[in-house]
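Have a look at the structure below, then the notes.
With one protein chain held back, the other chains of the complex are shown just where they sit.
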Amino acid sequence: MNGQNDILEALYRRMILVRFMEETHDRLLKEGKIQLMGHFGTGQEAVAVGVTGPLRQEDILFGTHRGVGEFIGKGMAPKDIWLEYMGKKDSPCHGKGGLHLCDRERNIPGLVATLGSDFSIAVGTALASKMKGTDQVTLYFVGEGTCNQADAHPSMCMAALWKLPIVFSVCTNQFCELSYMCDHYPTGDVAPRAAAYDIPFEIVDGQDIEKTYEATRKAVEHARGGNGPYLVEYKTYRMATHFSGDPGTYVNRDELEEWGRRDPIVLCREMLLERGILSEEEDRKLRDGIQAEVDEAVEAAFAAPDPGIEDLFKDVYSGEGVIQ
Amino acid sequence: MNGQNDILEALYRRMILVRFMEETHDRLLKEGKIQLMGHFGTGQEAVAVGVTGPLRQEDILFGTHRGVGEFIGKGMAPKDIWLEYMGKKDSPCHGKGGLHLCDRERNIPGLVATLGSDFSIAVGTALASKMKGTDQVTLYFVGEGTCNQADAHPSMCMAALWKLPIVFSVCTNQFCELSYMCDHYPTGDVAPRAAAYDIPFEIVDGQDIEKTYEATRKAVEHARGGNGPYLVEYKTYRMATHFSGDPGTYVNRDELEEWGRRDPIVLCREMLLERGILSEEEDRKLRDGIQAEVDEAVEAAFAAPDPGIEDLFKDVYSGEGVIQ
Amino acid sequence: MSRTITFSQALNEAMAEEMRRDPGVFVMGEDVRVSAFGQTAGLVDEFGEERVLNTPIAENAITGAAMGAAMSGLRPVLELMFMDFTMLAMDQLCNNLGQWRYITGGQYTIPLTIRTACGAGMRMGYGHSQCLQSQLIQAPGLMIVEPSTPYDAKGLLKAAIRSDDPVIVVESKKLIFGGVEGEVPEEDYTLPFGEAVVRKEGKDVTVAAVGFMTYEALGAAQALAEEGVDVEVIDLRSIVPMDKETLFASVEKTGRLVTVEEGRIRGGIGAEIAALASGEYFSLLKAPVQRVAAPMVPIAGSPALEDLYLPNKDTIVRAVRRTL
Partner (left out) sequence: MSRTITFSQALNEAMAEEMRRDPGVFVMGEDVRVSAFGQTAGLVDEFGEERVLNTPIAENAITGAAMGAAMSGLRPVLELMFMDFTMLAMDQLCNNLGQWRYITGGQYTIPLTIRTACGAGMRMGYGHSQCLQSQLIQAPGLMIVEPSTPYDAKGLLKAAIRSDDPVIVVESKKLIFGGVEGEVPEEDYTLPFGEAVVRKEGKDVTVAAVGFMTYEALGAAQALAEEGVDVEVIDLRSIVPMDKETLFASVEKTGRLVTVEEGRIRGGIGAEIAALASGEYFSLLKAPVQRVAAPMVPIAGSPALEDLYLPNKDTIVRAVRRTL
């Protein structure tokens, strides 16, 4: 089970990286050094990282607006994320993405602004994989609020109808923007909606990295094996407010505190210590190293140049220039 | 059970009226006397008529493009239908509706052109009934093909979330335009989709007027009682092609023939005869009377005036005129 | 008696007062109870959850639901948080909302108000920053207004809520987030649609601006005054209907016209105004009409590119100079 230990340690490392990336973003915002507001995924790291853990480089990931978890999980470099967040010329999107991360090398085709639009785009990439006969899987990561968006329905329908290699990973963090899930849902769970299309589903504890990883691994295998779509719902909690400017007045403090006691990074750390995979000393070093990595990436991004007027009219069309 | 017999006879009468209306439309088209193409609901009369049977005048009906069944069922006058179909000035919509029947007096708020748009509009009328504290029920009648439209999903979600007085009546006629349901559905039934929202549902034989009526009556009572939405799926078969210009090359002839043996009007007739509710003689007279009623309505509509240029700019806004 | 309040407070007061005045008025939308940007903040405390309805995240469906409620005699005020999201609701907005009265021959009236926030400059990137007013003006049956001051915001929103026709009220994010203040009477008042206002009189060049761009135009007028160019600045306020009389009177005086909007240039509001000018005001024109608008490119995340994208005082100054 050494392989399993290595995986766990790698996932733990990634979760810390995600947490530090977001904490750094928050600090830079408070210092007035970055303009892009943050939608942090604090407390949800075991979902984002566990979900992307089983993916191969050639698998396709659609992520969300909430934090950098799944993007780090899929292998995006911290520096590329900062370059994009700061709107720098040398970012993967040449400063155009902003919040909307995209990294073709890692098969991250981009993040839509209008929630739920990518439900069907993900079905399209899965359709292409099937038509081309590759064994790529598309993983569509999505919040429970977005699962109410209209296109969720025909998208799941097409995925099932055409037996596409796609996994729907639903991150139920109890919030949909400034309201609780119960303002949006007549039911407690999202997952049973999959049954409407005969899509198999599973609900797992989103605080436990072993479980999120393992459930997703099974789902990805199912999809890769030509058995059609699979849906996994991860139960977690948004420890942050909706975005950096949201004071979160509507949040139930007791509930927040209770969930805070099951911080996925703390849980994972305890497990690693208990199983002797990691020592306190190693953990300290690991964290220092990760923070240094983040700081270095931030510095490098700050030093990078902004795009200019020549970039404003670039890449609208495949040919040169723009059509006015 | 005399009341029950009266109801059955009335439903039978309506089914024949629907059939004759559509046969007449077809004949007028073939004679080149009417321009509006027909989407006939031949064979589905027990659904349209049975579904609308339990509704009160003040209940709200959203119907479909397929035939006149539910509109007749809700009490629309044949003459008004012809006036609308012929685009005459004195039609309920003053010639503007065409296929899109609307009759405010009978609480038929209109028929959308873009399939599925009215899913949410129906939720809105039910929401208003609830907010106003009336005991009106909204009945949303819809084809299985349209149930794949994106808005079906948030609409059912809202209906359940807000416990609205609405009945979703799904007419599964095996076809979605020029293809079979299996080109559109990963599953055989539509109804279980309701479970995703904890909406109770039932599937019934759509050829049997007693069953369609009774299932809908229960659903309407459920909704009227403040228990929230209900979904009923009726299994039937489109004996006509998609529209009057469709030769139906893709239709399985054996299947068509088999379903034809369960013509809902024939089935109902046999039942009425068997139970002694109707005699052969009465049936003949009834049919003659209905055909005469249809012919008269057609004649009256032909004689009615067309709208003119003054109507072109009327009723765009509540005030006078149009904004160019 | 008047006081100084913010743009957002003016909108808030308009809704609160209309809700007090008419029990049929209610507010719905995504998170309108907490209210991300404050326009609907606090309404739930006075009017309760029934009249301040949080909806699922499904723009087309909630627009349809609001339309259904409006058809039933209620007066919903629907918030579509960002104008980019109106694209999800275009089927309802363009195919149904503005057409229903006409198609039903005036049987149904749709007293629905839709509020939506437009505009860039907040580093929100693509899909959260667009001005798409010009994509709505083609739809028959709608009215579209865009206030630039708290006074206009309150008066136009109240008029919209009382209107029997569907009205879209566009709120510039710069006015909301910028906390722009202005004098607003304490007494009840409404403003008529279709009346522009001359913000600064001038005899040399007419600048017709939309919404927030009025401030940029006034800035340009001030700069040009130093060069001895006397600019007349018109704040359109109402996009549909457009105040052709005020425009005509101004161009009659100046013979020179510059249009200014934040949306993109092709097929923009400026195109419609320029077309009016080249048609109805042709004989008045002494110079080519100049359109100031955004270029035909998406809105990048990069602050540097976003600043280059946006029309501003300087681009207006240059456009005015081109007419001299």
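When the chains are written out, they are named A, B and C in that same order, and each has its own residue count from 1.
The rule is simple: a residue touches a chain if its C-beta (ideal position, glycine included) is under 8 Å from a C-beta of that chain, and two chains touch if they have at least 3 such contacts.
The structure displayed is predicted, hence computed values, not measured ones.
For the omitted chain, the shown partners it touches in the full complex are A, B, C. Note that of A:M15, A:M86 or A:L127, the residue touching the chain absent from this view is A:L127. Of the options B:D183, B:E270 or B:D288, the residue whose C-beta touches the omitted chain is B:D183. Screening A:C93, A:I209, A:A223 or A:L278 against the full complex identifies A:C93 as the residue touching the chain left out. The omitted chain makes contact with subunit C at the following residues, 60, 84, 87-88, 90-91, 93-96, 98-99, 102-103, 125-127, 132, 134-135, 137-141, 240, 263-264, 266-272, 274-275, 277-280, 282-283, 285, 287-291, 296-298, 300-301. Where subunit A meets the missing chain, the touching residues are 60, 91-97, 100, 102-104, 109-110, 112-114, 117-129, 131-132, 150-151, 153-155, 157-158, 161, 314-319, 322-323. Interface residues of subunit B with the unshown chain, by the touch rule above, are 35-37, 84-88, 93, 95-100, 112-116, 145-146, 148-150, 176-179, 183-184, 242, 246, 249-250, 306-309, 311-313, 316, 322-324.
The rule is simple: only the chains that are shown with their structure count from here on.
Comparing the centres of all chains, each the average of its CA atoms, the largest separation from subunit B belongs to A. The central chain here, found by comparing per-chain C-alpha centres with the mean of all protein C-alpha atoms, is C. Subunit B and subunit C have CA centres that are 40 Å apart.
With centres defined as mean CA coordinates, subunit B is found 46 Å away from subunit A. Centre-to-centre spacing of subunit A and subunit C amounts to 36 Å, using the average Cα coordinate of each chain.
Counting partner chains per residue, subunit B shows two or more touched chains at residues 150-151, 153-154, 157, 161. Touching of two or more other chains is recorded for residues 56, 58, 60-61 of subunit C.
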